[in-house]
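Other chains dropped; remaining ones untouched in position.
By written order: A and B. Residues from 1 in each chain.
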Amino acid sequence: MSETFWKTSLSAVEENKILIRGYRVQELMEHCSFGDVVYLTFKGELPKASEGRMLEMIFTSSTDHSFLAPSIDATRFAASGGTPLQAAVAAGVIALGEHHGGAIEQCSKMLQEAVANGSATAEIVRSYRDRKQRVPGMGHPIHTHDPRTLKLTAKAREWNLRGTHLELAEAIAADLKLPLNIDGAISGIISDMGIPWQYGKAFFIIPRVVGLAAHAVEEVTREKPFRAIKMSDVTYDGPPEREIPLREQD
Amino acid sequence: MSETFWKTSLSAVEENKILIRGYRVQELMEHCSFGDVVYLTFKGELPKASEGRMLEMIFTSSTDHSFLAPSIDATRFAASGGTPLQAAVAAGVIALGEHHGGAIEQCSKMLQEAVANGSATAEIVRSYRDRKQRVPGMGHPIHTHDPRTLKLTAKAREWNLRGTHLELAEAIAADLKLPLNIDGAISGIISDMGIPWQYGKAFFIIPRVVGLAAHAVEEVTREKPFRAIKMSDVTYDGPPEREIPLREQD
């Protein structure tokens, strides 16, 4: 058989048939939660225990954080410019970068590599300290006892989903005397599920589009268009008004 | 109290407290499915019956449609250019426009206005025919018996979630001798839940980011970077190679 340019192991579509990792979509709809289907999509197999419920709980934890999130703010402005819902949501999704949910990718990578290599907690902490970098997934500017993190880690324990990765994350937090944050908790849990770190940010993107969509609709339905930061909230510290210098070619 | 520039009814955040429509996030995590929380976020109140399960089913129906979707294809190329996961996903979200999930917004608007105004099926169909426009939510290029639509409409009936909007959508489809498509089925169901049409596209965006993330990760982890459409698959029908004309200023 000749090689095609495109290749996928995720899904297949033909007339009246949609397969997700081999399962007919209508049967997934009948028997599985959304959390189960996300697990299936990323891992290739359906969960055997409470992993789907745990993913639902992760998603519920992260739909919205009000205006205190660059993503929500970016979407508010994009919506205010008069753009359709999906585009306004996309502007916010873009903002979910290294400093905003991105720590799930970084922290999952750290945990998965450390467990694979058998690295000790103290060794990991030292390596970040030596490079003068913050350990991802630790500490929060506002929440010292983040209710999301506490609930997730308690349930992981209760449902027997806490393994070496989440343990390591908690050990690192203890060593640093910082609370494990929401990114760190999610990282430990999905790593214990065997989900590759490359998927990390997805666990924040999926729920956050709910909040982004709601803020976009609220902006458009309750506010006047074209809202922007007022110059009275801005300090201009560039050159004062000035004349264009004469140049040779003028 | 002086008016602030920003205003929201969706969520509030203070130290160690996150409220979604007034509920503490940790309690939503404990007691509600992700579907419940989406309903709450968009409607303002928790569902009383099976609405949350129905939303989960809608989400499960629409996570992926393989390469047969402009959104997935846009994300594949964005990922191939070497962009972080959230940005590659955003490129696909942008593609969820008028012709790709966008019909949920159009069809929900049509159904909600028609039910509000008491418009009859024949009247609606005629008004689109007169404007030579396609009725949104009807017909599919591939699926004549879409398993997603059949499952959703059957469950809406079983769970007593089928109301005047879904009935109207089905009546329009019957009148047109076209199958109700996935956009049309979702539109009928969310309209019967009382969700404003402005949220319509969100019911496609939320699940599709799952497929977009999975395709982005698959592209990056299995393929070489910088893949693009080959010129052998492109017909160039512009001017042949030519010389720049001399102009006055040259």
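Keep this in mind: a residue touches a chain if its C-beta (ideal position, glycine included) is under 8 Å from a C-beta of that chain, and two chains touch if they have at least 3 such contacts.
As the structure is a prediction and not an experimental result, all values here were calculated from the model.
Colleague: Given 2 placed copies of the single sequence, give me the total number of copies for the whole complex.
Modeller: Oligomeric count for the entire complex in this file: 4 copies.
Note that only the chains that are shown with their structure count from here on.
Colleague: Can you name the residues of chain B that touch chain A in the complex?
Modeller: For this pair, the touching residues of chain B are 5-18, 20, 24-26, 28-30, 32-35, 37-38, 41-42, 56-57, 59-61, 63-68, 76, 84-87, 89-91, 93-98, 101-102, 105, 142-148, 150-152, 155, 196, 198-202, 205-207, 209-211, 213-215, 217-218, 220-223, 227, 230.
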